[in-house]
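Of the protein chains in this complex, all but one are displayed in their positions.
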Amino acid sequence: MTMYVLAAVLFGVGLYGLLVKRHLLKKVLGLLILEHAVNLFLVEVGYVDGGSPPIRLAGETAAAFAGGAVDPLPQALVLTSIVIGLGLAMLMVALSLRIYERYGSLDADRMSELKG
Amino acid sequence: MSKILSAFVFCMLVWIAVTWAFDTTSLVLGAVLAGAIAFSLRNLELDEVPLLLMPQRLVWALAYIPVLLLYVIRANFDVAWRVLHPRLPIRPGIVRAKTTLKSPSARVLLANSITLTPGTLSVDVLDDVFYIHRIHVPEAAPEADMQRSMDTFEGFLRRIFE
Amino acid sequence: MSDSQGMSIVVRVVTRWLLGLILIFGLAVALYGHLTPGGGFAGGTIVACGFVLAILAFGGSRGPGAFFTRWASALDAIGALAFLALAILGFTAGAFLQQWAARGDAFTLGSAPSIVLLNLAILLKVGAGLFAGFSAIALFEQTADPDTADSEKGADA
Partner (left out) sequence: MLQLIPLFVLIPLGAAFACLLVKRRVPAMAPMLSLVGVLALLALAVTGSVQGAAGASIAGGWSLESQGTTSFLPGIALVFDGLSAVFLLLVAVVSTAVLVFGFRYMETYEGRPLYYALLNLLIAGMNGAVLAGDLFNLYVFVEIASIASYALVAFGTGGREVEAAFKYLILGAVASASILLGIGLIYAATGLLNMADVGTAVAAGGIPETTLLAATALFLAGLGLKAAMMPFHAWLPDAHPSAPAPISAMLSGLLIKTLGIYALVRILYLVIGMDGALGGSLQTLLLVLGCLSMVGGVLLALGQTDLKRLLAYSSISQMGFVLVALGTNTWLGVAAAIFHAMNHALFKGALFLSAGSLERIAGTRDISKMGGIARIAPATTIGAVGASLSIAGVPPFNGFWSKLLILIALFTAGMHVVGAIAAATAVLTLVTFVKVQQRVLFGALPERLKGAHDVPASMSLPVIALAVLCLIGGLLWPLGLDDWVGGAASAVRTDGPTNEAPAEYRRMVHSEGRQP
C-alpha cells in the first residue's frame, strides 16, 4: 500500500510542478520528479523482501537464484525509462535555452506568441 | 614516456582491482585499454610524475602519510580546544603564503594537505601564492607563521615530486 | 566557455589524476556488464562524465574533451549503427538479437562475446550521446542545432 501512496504523492508533486509552476526550469524539475515517481514505483514492484541482487554468482543453483533474487525485469524497464526521461529532460532544457535566447526570460508568462 | 608508463601502470591496477579477473583475455584486454587511455591522455599538461619509477620517492610518499596524519590529529585537538573553550578564542582570516614548490602536482597536494588539516583551508592557488583561510590567525607575523607550518609539508613533497 | 583556460590548477591536476581511473572504470563496468552490475549504459554514463569533467577542467578547446566534442555526434551514430549491425548478425544464429558468437566458459569475460560487443556498442552510443547532449546545451551559442538526444538504444543494456 505504501508504494502506491508514495508513487501517487510524488506523481502529484511532479504534475503540480510541471503544469502549475511558471518558471521553465521548475517545469523541468517537475518533469524529472514525475518520471522518477513512476520509476520508483516500478522498482518497488519488483522488490522481494530480503531479496538479493539479480546477479547469478558462480556456484549458485538456478533454483536458489530464482528463489532469492528480486525481480530483474522492472529494473530493466526502469533503466529504459530513465534513458527516455533523460532524453526528454535534455530536449526540454534545450528548448528552454531557445526560449531564453528569444525572450530573455524563463518565465512562461512572458511567452507571448501562442495564446489559447 | 615515463608519463605514459606511470599512467598505464595506474590504469592497469585499477582495471585489475575492478574486474578481479586473472584470465588471459581479461588481462590482455585491460592492458590494451589501459595503454590506449594512457596514450591518449599524454598531452594533458602536467609535470612528470615519476612516482612509481623511483623507489626512494615511493618511500618518501609512504613516510608522508603518517606525518600528515600526525599534523591532522594535532590540529584536530587544537580546533576542538578552541571550539570547547568558553571564550571561543578564534580569530578567523585569510593569510597569504608563498610556496617554493615548482611542480603542479606537489602544489596541489600541498593545497590539499592544508585543507585536510582542520582549522586551515586553502581558498585559492595562484601560481606560487596560496590563500589560506585559518580559524585562528596569530596577531604577530601571520604570514611567517603560516609559512613555518607549510615547511614540513613542502620538504616531503619536494622529495616526492622534485 | 570553450575559450577559457579551464579551472584552477587544483582541479586540473586532480582531473588529470582521476581521468584515467574514470575512463578505465567506465570501460570495465561496460565490458563486465554481463557478469556484474553495470553494462553499456552505466559504463557509457561514467565515460561521458569523465569527458565532461575534462571539458570543465581544461576548457572546451584542449585535451580529450576537445577531441570528443568534435567527434561525439559521429561516434554516437557509429555506436548505434554498430548495435544494429550486431543485432542483425543475430539472424545468422536464428533470430534477431540472438547471440551469434561462440560462447566461452561461464563467469569469464569470454562467456558471451556477442553481449560484450553489444555492451561496447551501447557504451559508444550512450557515452557519445550523453556527451553530445551536454556539449549541445553547454556550448549552446556555437552549436545551434536542437540535439535530439535520442535515447532508445541504452534500453537494451
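By written order: A, B and C. Residues from 1 in each chain.
Heads up, the rule we're going with is that contacts are C-beta pairs under 8 Å (C-beta built on N, C-alpha and C of every residue); 3 or more make two chains touch, one makes a residue touch a chain.
Given the structure is predicted, the values throughout are model-derived calculations rather than measurements.
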Visible partners of the omitted chain are A, C
Looking at A:L6, A:L29, A:I55 or A:L77, which residue reaches the missing chain? A:L77
Listed residues C:L18, C:V52, C:A66 or C:L97, member touching the removed chain: C:L97
Full-complex contact with the absent chain, from C:V29, C:A87, C:L109 or C:I122: C:A87
Please output the residues of chain C touching the missing chain, sorted low to high. 73-74, 76-78, 80-81, 84, 87-88, 90-91, 93-98, 144-146, 148-152, 155
Footprint of the hidden chain on chain A, which residues? 7, 11, 14-15, 18-19, 24, 27, 31, 34-35, 37-38, 41-42, 45, 62, 66, 71, 73-74, 77, 80-81, 84, 87-88, 91-92, 95-96, 98-99, 102-103, 111, 113-114
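The definition used in the following text is that only the chains that are shown with their structure count from here on.
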Taking touching chains as linked, do they make an open path (line), a single closed cycle (ring), a hub with spokes (star), an all-linked set (complete), or other? line
Kindly indicate the chain pair that has more C-beta pairs in contact than all others. B-C
Min distance from chain CA centroid to global CA centroid: chain C
How many Å are there between the centre of chain A and the centre of chain B, using C-alpha atoms for each centre? 40
What whole-number Å value describes the gap between the mean CA coordinates of chain B and chain C? 31
Going by residue number, chain B touches two or more other chains at none
Got the chain C residues that touch at least 2 other chains? none
For chain B, which residues are in contact with chain C within the complex? 7, 10-11, 14-15, 18-19, 21, 23, 25-26, 29-30, 33-34, 37-38, 40-41, 43-46, 104-105, 107-108, 111-112, 122, 124-125
Inside the complex, what are the residues of chain C that reach chain B? 8-10, 12-14, 16, 19-21, 23-25, 27-29, 31-32, 58, 63-64, 104, 108-110
Residues of chain A touching chain C in the complex: 53, 55, 58, 79-80, 83-84, 86-87, 90-91, 93-95, 97-98, 101
